[in-house]
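Shown here: the complex without one of its protein chains, the others still in place.
For chain A:
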Amino acid sequence: MNGGSVVAMIGKDCVAIASDLRLGSQAVGLASNFEKVFPVNDKLFIGLSGLATDTYTLRESLRFRVNMYRMKEEREITPETFTHLVSSTLYEKRFGPYFIEPVVAGLPDATPLNPNPKPFISTMDTIGCITTPKDFAVAGTATDKLYGVAEGLWEPDLEPEDLFETISQTILNAMDRDALSGWGAVVHVISKDKVVTRYLRGRMD
């Protein structure tokens, strides 16, 4: 109904997550500043594509739950745990779901039990069934187009700058074939010591 797409990709010791910026009401474009990717902590982001009202609602309820987790556990939530938190939040509304397909992307911190953590992405359906791909995850109105382009462009072990180029070209070209996505994009590349956020200009039609 509102349109929008999200994509996440794994690289070499880095992950990237991107969304378009369109907010529409059926065919009418309302805003070109509607980001669908939100930070959870320094190295963890979530993309919430789908019904825009639920994007807001779910962001706020997840913000509450993550803050409660942080206070109770006195540590940051890991991407894996956060994925299950999102999943159970969605399943709570099993018979009247949030119309959201979330995409989670994060770099887990090294721990004694897991000294060399791998970059992590996951995606869910509207009722919280988890998938954890090893390459890329897509969601939103341009899902099928994103799959096509990502399948063609992605390769294993991309460095942060190459990953940025790959994910940017993927979302820009998929958006151009989808009437309900577009109007610019935002890309976050998460690597070990920094997160780089860039805004892409896109076709405004």
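As a working rule, contacts are C-beta pairs under 8 Å (C-beta built on N, C-alpha and C of every residue); 3 or more make two chains touch, one makes a residue touch a chain; residues count from 1.
By definition in this document, contacts and distances are computed from a predicted model.
S.K.: What protein name does the UniProt record of the undisplayed chain give, "Peptidyl-prolyl cis-trans isomerase", "WD repeat-containing protein 41", "SsDNA binding protein-like protein Ssb3" or "Molybdopterin synthase sulfur carrier subunit"?
M.R.: Its UniProt record gives the name "Peptidyl-prolyl cis-trans isomerase".
S.K.: Quickly run down the residues of chain A that touch the omitted chain.
M.R.: 2, 23, 25, 28, 30-31, 33-34, 51-53, 56-57, 60, 96
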